[in-house]
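The structure follows.
In this view, the complex is presented without one of its protein chains, the others remaining in place.
Presenting chain A:
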Amino acid sequence: KLNIGVDTIQHGVEGLVYLLTESSKLMISEVDFQDSINVLGFSDELNKSLLQLYLDNRKEIRSILGELAPRLPSYHSLEWRLDVQLASRSLRQQIKPAVTMKLHLNQNEDQTAQVLQTDPATLLHLIQQLEQALGEMKMNHCRRIVRNMK
């Protein structure tokens, strides 16, 4: 329809993609973007459209780029259940409480589920440790860093 060769279109698309991803990655300002494309010698109207394209899509591109970073499996959810072991092959008449959990994790679009178990004492220890971890974000040290690094 455009009457141009396939290669030219391909290069055009690739160029556009590169322009937008690099600009979004570096989060450059409007002024910098305009300066950069002015060098290419396009018409004013084209420059304006390119700038608009950049501003409109920059957030979405950034969130997609964010997904590409190296990641560990991330938390999805946790199911739990309370069990009491009453007997086993090696010992009868027991009362052994345990908490059985199923930890759901996401890794690169696959969901894995792992079954884990713990005893009441360790459970309380886990809760205490993780609450401490949550508390850290509210401490002055973290707040200061977050503020100063924007």
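In the analysis below, a residue touches a chain if its C-beta (ideal position, glycine included) is under 8 Å from a C-beta of that chain, and two chains touch if they have at least 3 such contacts; residues count from 1.
The criterion applied here is as follows: contacts and distances are computed from a predicted model.
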Have a look at "Glutamyl-tRNA(Gln) amidotransferase subunit A, mitochondrial", "IBH1-like N-terminal domain-containing protein", "Calcineurin B homologous protein 1" or "COMM domain-containing protein 3" and point out the UniProt protein name belonging to the hidden chain.
"COMM domain-containing protein 3"
May I ask which residue of A:Asn3, A:Ser43, A:Ser90 or A:Asn108 touches the chain that does not appear here?
A:Ser90
Positions on chain A contacted by the hidden chain, ascending
25-27, 62, 65-66, 68-75, 77-78, 80, 82, 88-94, 96-101, 103, 105, 114-120, 122-127, 129-131, 133-134, 136-137, 142, 145-146, 149-150
